[in-house]
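Yeah, one chain of the complex is gone here, protein chain that is, but the others are all in their spots.
Moving on to chain A:
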Amino acid sequence: MTTTPSTQAMLSPADVERIRGDFPILQTEVNGHPLAYLDSGATSQKPLAVLDAERDFYLRRNSAVHRGAHMLAAEATEEFENARATVAGFVGVTADEIVWTSGATEGLNLLAYALSNATFSPEHAALRLSPGDEIVVTEQEHHANLIPWQQLALRTGATLRFIPVDDDGVLRVDLIDEIITERARLVTFSHVSNVLGTINPVSEIIARARQVGAIVVLDACQSVPHLPVDLRALDVDFAVFSGHKMLGPTGVGVLYGRGPMLDALPPFLTGGSMITTVTMEGAEFLPAPQRFEAGTQRVSQAIALAAAARYLDAIGMDRIAAHGAHVGRRLLDGLDAIDGVRVIGTAGHQYDERVGLASIDVAGIHAHDLGQFLDDRGIAVRVGHHCTQPLHRRLGLTATTRASGSLYTTDDDIDRFLQGVSDARTYFGVTS
C-alpha cells in the first residue's frame, strides 16, 4: 500500500544536504554551473554505499553463484541470495518470489514470453491465451509495458484493449467495467506514470481485474524508488521494477511473481542453472525463481541493488515519499506561475497522489530547445516522448520536458529549473 506522503515527516534541508554528500556526482560542474540533476525518472544517481558494495564484491568475493565447491563460490552464493531476500523484504514479499532480470523491460518480456510458451505446453493449458481472450493495458503506459503485450497478442491471437485517459492524461477509471470484462485474461498498468507523476488508483483496477479472474501485472518502476510499496498488500500477481531508477546499478531489475503464480509459469530463457535433470531428449526445471534465471547471473548488480534498498530503508521510504510530494508541489506551484506553461496531468492538483515529477509543454518552445537552454545552465532534464508516444499523441503533443526529482533534490534545483523555464520564454521570444 502507499501511504499518504504529506502526513509523514519529510526530509529537512539539512537531511538532503547530508544525503547529497553520499552522491559525489552531484558535485559535478556542467557548462560552468553546478549540476542540477532533474532526470531521476530516467535514471537515479548512485550513493557511495551502492558503488562500494559492487566494488567490494569484486575485490573480495567475486565468484560464480550456485556452482563450485570452493569458499568464494559459497560466499558469493550466500551474498547473492541474501540480496534477493533484502530486495524482497523491501517490497513486502518473500525471496522465492523475486526473479532477477536486467530491468523492468526484460521482466515484462519474460512474463509475456513465458505466457506465450504456455501455448505449446500441455501442462500449462490454464495459462494459454487464445483468440477471444483479452489483454488490457492503459493509454498511459511506457512502451515497455505496451509493446510486449502487443506482441503477445500477435503471437496468441488474443485482443489488446486499453483503458483510455482523459484530456489531461488521467486514467478513465469510470470505464473499467466496460473494458475489463470476463474475456480479460491479463490486466497490466503502471503504478505511477513516468510522464504525469500521478499515482494511479491501483485498488480500483485490481478489484475489477479480480472480479473477472484476470492476472494483474503492475509496472512499479516509478513507485518503488519514491514511495513505500508493499506488493503483497497491493495484491498484484506480478510486478516489475528497475534497479537503476532506485539508486542501484544498471543491468539489474526485478520480476515479482506471487508464489503460486510464479510457480505455474513455464520458463522463458533456458540453459544452465535453471534445470534439475537433463537428457539428450529433454530437461526438467528447477522451481521458481531459479527456473527463470538461466545462465550466469548478474551477481554484483544484485548485491549492489540490495545495498540501494538498505540505503533507502535507512532513510525511510515514508520520508522519501514526503520529500517527493514536496518536490512535486514546489514544481507545480512554480510552473503554474509561469505564463504559457502547460503541466501535463495536473487535474485538481492532487498533491498527495503525485511523486516529485512534472512534464511540461511550453507554448512556442520545442522541448529540445528548452532542454538545450536548461543544459547550458547545468540543469539536466529529459526531453522527448519519454517512451510514451501514444500518451503524448492523445494529449496532442509530440514532445515534453520532464523534471523529475529524487531524495537528493533540493529546493534550489527546482528553483533554478523554474527560473530557467521562465528565462527560456524571453530567450526564445515567446513572452506575451
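The definition used in the following text is that contacts are C-beta pairs under 8 Å (C-beta built on N, C-alpha and C of every residue); 3 or more make two chains touch, one makes a residue touch a chain; residues count from 1.
Everything below uses one rule, namely that contacts and distances are computed from a predicted model.
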item	value
Protein name as given in UniProt for the chain not displayed, "Nitrogen fixation protein NifU", "N-methylhydantoinase B/oxoprolinase/acetone carboxylase, alpha subunit", "RNA polymerase sigma-70 factor, ECF subfamily" or "Cu2+-exporting ATPase"	"Nitrogen fixation protein NifU"
Chain not shown: contacting residue from A:Ile205, A:Ala325, A:Val383 or A:Val421	A:Val383
Listed residues A:Arg161, A:His392 or A:Arg425, member touching the removed chain	A:His392
Omitted-chain contact residue, chosen from A:Leu38, A:Val65 or A:Ala367	A:Ala367
Residues belonging to chain A that touch the chain removed from view	31-32, 366-369, 372-373, 376-377, 383-385, 389, 392, 398-399, 423, 427-429
